[in-house]
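The other protein chains are all here in position, but one chain of the complex has been omitted.
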Amino acid sequence: MSGLPPGMILVLGALALPLVRGRLRQLLVVALPVASYAHMLALPADLSVGAELFGYALEPVRVDRLSLVWGHVFHIVAILTAIYALRVKGATEHVAGLTYAGSAIAAAFAGDLITLFVFWELTAVTSVFLIWARPGARSRRAGLRYLVIQVASGVLLLAGSVLTYLERGSLAFDHLGLSGPGSVLIFLAFGIKAAFPLLHNWLQDAYPEATVAGTVFLSAFTTKLAIYALARAFPGTAILIPIGALMTLFPIVYAVIENDLRRVLAYSLNNQLGFMVVGIGIGTELSLNGTAAHAFAHIIYKALLFMAMGAVLHRTGTIKASALGGLYKSMPLTAACCIVGSLSISGFPLFSGFVSKSMILSAGAEAHMLVLSLALLVASAGVVDHSGIKIPFFAFFAHDSGRRVEEAPWNMLLAMGAAAAICIGLGVYPQPLYDLLPYPVSYVPYTTAHVVTSLELLLFAALAFAFLYRSGRYPAEIESVNLDFDWTYRRLAPRAVAAARRRLAALHAAAARRLDAARRRLLRSLERTYGPSGLLGEPWPTGTTALWAAVLLAAYLILSYL
Amino acid sequence: MKQPRLLREEVILRVVSKALVPLILLFALYVQFHGDFGPGGGFQAGVIFAAGMILYGLIFGLANLQRVWPPRRVELGIGLGVMLYAGVGVATMVRGGRFLAYGALDPHHPVHGQHLGILLVELGVGITVASTLIAIFYALGRVPPEPRG
Amino acid sequence: MDERPKSHRLDAPRNVARLVYALAVACALLLVVDVFSPKHPHLPYEGWEGFFAFAGFFAYLGIVASAKLWRKLVMRPPDYYGDDDDG
Partner (left out) sequence: MSEHLPILQVVVPLLAGPLCLLLRHRLLVRGLATAVPLACLTIAGLLLHRVQQVGAISYHIGGWAPPLGIEYRIDLANAYVMVIVSAIAAVVMPFLPGHMGSAMVRRREHLFYAIFLLALAGLLGISATGDMFNAFVFLEIASLASYSLVALGRHRRALVAAYSYLIIGTIGGTFFLLGIGLMYQMTGTLNMVDLAHRLPEPMSPGTPGSRTVLVAFAFLAVGLSIKLAVFPLHQWLPRAYAHAPSAVSAFLAATSTKVSYYLLVRVVFSLFGAAYVFDALKLDRLLLPLSIVAMFAGSTAAIFQTDLKRLLAYSSVAQIGYMTLGVSLASVTGLTGGLVHLFNHALMKGGLFLAAACYGMRLRSSRIADLAGAGRLMPWTTAAFVTGGLALIGVPGTAGFVSKWYLVLAALEQGRWLVAVLVVASSLLAVAYVWRVVEVAYFADRDAGAHPIKEVPPLLLVPTWILIGATVYFGLRTELTAGVAEAAAGVLWESLR
């Protein structure tokens, strides 16, 4: 049993889901992650399972303190999300969600690059069905874009692994550092999944297009798996600090003006990842502990926030800030859970974000990184805005949209309640979390200075919001699309034509025609050659083949005389 | 222009072939059984035998030939010949020799066994070759089937 | 931040105003506590009294201001990408 990678119970078990129906399926949906968790807990603390593939020493299972942090939280969130998704009809989402969770867990226990790669790709392939499970052409296209980018990450990882193997003769997934072309490719592969700036847009593009439960699944695994991989292979890599700082900053601007509340959360997710990336970049024991702790806390509260927004979407059918408001009257419990999540992500004392994020901030301060610390300070104020205030405020308060709906279903409430309880529990008594961390912890979060400065930052930011909102200066909720980097691949070419239209109105038509004609010409010439009636697509007459046979024969003979 | 006549109405052809066909068949049998000792053997014999039959068919018509050799029997012949050949091989194996090691057919007198083996194998070849050639002749002479699909 | 969903009482503007005042009072109290709390600064600004309050307030204003500017640049109609099928 111990040879089975943790999470495989989920992957294999989920495949049986379509075979059963009704209550039995619901039971199985929850029992599988529980069983998988039990399996992981039963593993010896420093297990290593070796295997051989094409003669290379592999390590499909490697249990250590770092991987265990992710193992624990991935399992917990898998159980919570399974409960949340319990009443979803149809097997697709359940199968996709559980295999996705299982492969992410297995990836976290991969001891070599090939195993990592296999599960890395598996997370991509399984998770895309969470997007496709939502009907409509929009999610289909978003899913396709998502899949292409995720698979590209996997391809980079594979290429990097091969190069790394040729460089060092080992496929072990350990500290790599930026030490050669192989590790640079691997770094990029991780960077795509971790949503580095300019590589980030798949996240905001795809997550809001998934199903209600699908987004919760998605929010938990892919990016955090990348954080784990970075923490494993690139701790202390200096370039990560500016990358992470940038990641904390730019999404908050987008979050302020974004109208789709799940997309706001996606931007906020990106910003939170920035804190973790910074922690890895600093590379001290404290900062790495902070990254692990923050990943743990973050997965739970972010899932909680997505669950709350999912419940709103489930009941009202929309998630646009401009169309919501006043829901606290009809969904009080959901609102309460959402506020717990907001307080946690903002880093309010007594909530989980406080005890984890402050570790990273302290690590930065202890390393006397002035610019970084100021950047993170601004970013923290930004978190207060987009996740602390904007999410609960526009969904549940603000102007009353007049919508009167039912409270969320019991299973969603149960999942949200449990997640909220974990958020508060970790915030009040962080010791169990600290005991899990990879390095010994001597950190004390609750000092007077800490609490006071945090409260100052948070409350004054809230005050600023109150001032802006009441004076009507806060950006209104407007239904819109806000351009982001995905614009380059969704709009660059059409945009070029549009620019031509504005400036060279006369030339535009001709230019567009020519562009289009060129594209069509290329396709046509390809099809002329390869299509069913093309030179290479249509079988030639027999005589041509005979001629070719003679040519080849001659070529062999001539070659041997050269 | 003269209407093409059936070959069987040509007296010379009819008479000559009537005389020749038995001789051809006899020669085929000679080649068949002489194969043990000198030039000859099943393949050649089969071809000659089939040639005799095809000559008969050409002159007296497909229908007459098919009265002698119904298509079904020809088809059987193809299988039977191969079975005979391979069967000998299997028999040698059953008797403890290698595949087609004829000596094993008669453990006491390997030479007898070799005689018997070569005789049967050549017979098998002859039957198959003759049947196959006749089958090809039938296939070519058949009215084409209705277009498919 | 401190708004609690109390059975529809938030519909009254008076109650909302009260909440905002409560928030302002809490902020003022915090500043008082800050002056008296011990500090172990690693970075220079960590020792300045009330710096975090100042930073929180103005960072927030700055973010919103820059977001408004950014919006002028990047905002597009909702059907910009032409695939809005679930309105």
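Letters A, B and C mark the chains in the order given here, with residues in each chain numbered from 1 onward.
In this text, contacts are C-beta pairs under 8 Å (C-beta built on N, C-alpha and C of every residue); 3 or more make two chains touch, one makes a residue touch a chain.
Note that this is a predicted model, so its numbers are computed, not measured.
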item	value
Contact list for the unshown chain, restricted to visible chains	A, B
Residue touching the undisplayed chain, where the options are B:V47, B:L62, B:A101 or B:L116	B:A101
Residue in contact with the excluded chain [from B:L26, B:V90 or B:V111]	B:V90
Interface with the unshown chain - residue positions in chain B	75-76, 78-83, 86-87, 89-90, 93, 97-103, 145, 147-149
Chain not shown, touching residues in chain A	52-54, 117-118, 121-122, 125, 140, 155, 158-159, 162, 166, 526-527, 529-532, 534, 536-537, 539-540, 542, 544-546, 548-549, 552-553, 555-557, 559-560, 562
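The rule we apply is simple: only the chains that are shown with their structure count from here on.
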item	value
Gap in Å, rounded to a whole number, between the CA centres of chain B and chain A	77
Chain A-touching residues of chain C, taken from the complex the two chains share	1-3, 5, 8, 10-11, 20, 23-24, 26-27, 30-31, 33-34, 37-40, 42-46, 50, 52-64, 66-68, 70-71, 73-81, 83-86
Residue numbers on chain A that touch chain C, as the complex places them	136-139, 141, 252-254, 256-257, 328-329, 332, 335-336, 365-366, 368, 370, 373-374, 377-378, 381-382, 384-385, 388-389, 393, 396-397, 400, 448-449, 452-466, 468, 470, 473-475, 478-484, 490-491
